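This is the structure I want to talk about, given as structure tokens.
What you see is the complex with one protein chain gone and the rest in place.
Entry: subunit A
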Amino acid sequence: MLKLFEKETLSLDKLSDEQTALDVRDLSVWLNNSRVLNNINMRIPKNKITAMIGQSGCGKSTLLSSFNRMNELNQNYAYSGEVHMDGRNIYNKKENVAKLRTQVGMVFQRPNPFPMSIYENVCFGLRIQGKTERRSLDDIVERSLRNAALWDEVKDRLFDSALLLSGGQQQRLVIARALALKPDVLLLDEPTSALDPLTTLHIEELINQLKRTCTVVIVTHNMQQAARVSDYSAFLHQGELIEYSDSDSLFTMPEKKQTEDYITGRYG
């Protein structure tokens, strides 16, 4: 039979190790002695966009932060389980956490450019890594800003303060800063919640382009955004992973009633 529309997503059950960016196994997290995540098992596909949705406090940001061990910055933090990346458990004691965080970049809700020039913001991480050769930095800054769809807007004022940029530009700059380190995975924690609708669409388009070079995991309160931008979606509720599937199925025919109630606004 003639196929009019090709499906882009793979079946999560049949995902091979090569197609998996992050493999979460029995992950539980406790913060301040209360359990925030309960026995999460999921495989996040490589070079795809995965969205986490759920009510405030359901654990989606905690899960996101588990992927680059940012949770460890909290006091009273405990965990059990494993997260595998490139065939190794990132929670292994020998893991180099600083290196892990260059491999797994993160962008937060509010744009947080450093009080320095646009150029210096982008190569901040590279300088920390000891890269100082001007020519190579120039190249990386240009490539990162281009990938973050910001180059054309800032190429004539690279040495102006980053704080002079608009909110949308600042957020793209922060994405460029993460991209400069060539991450394998990019974690986005509500990256557009402080932006206007049109800028949001520009950032979403950028996210869609980014999956060519890295895996993207996004936490969002905006269900429509998850539907628009993601290839796969995970619905979390009170620390449990209720449903995880390709976004086409989850938003048209969810398997669990809890998911149906949440995405149709019947929850509460």
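Quick note on the criterion: a residue touches a chain if its C-beta (ideal position, glycine included) is under 8 Å from a C-beta of that chain, and two chains touch if they have at least 3 such contacts; residues count from 1.
What we mean here is this: contacts and distances are computed from a predicted model.
Asks: What does the UniProt entry say the missing chain is called, choosing from "Phosphate-specific transport system accessory protein PhoU", "Heptaprenyl diphosphate synthase", "NADH-quinone oxidoreductase subunit N" or "CobW/HypB/UreG nucleotide-binding domain-containing protein"?
Replies: Per the UniProt record, the undisplayed chain of the complex is "Phosphate-specific transport system accessory protein PhoU".
Asks: Taking the full complex into account, what residues of subunit A touch the chain not shown?
Replies: Interface residues of subunit A facing the absent chain: 1-5, 198, 201-202, 204-205, 208, 224, 227-228, 247-248, 251-252.
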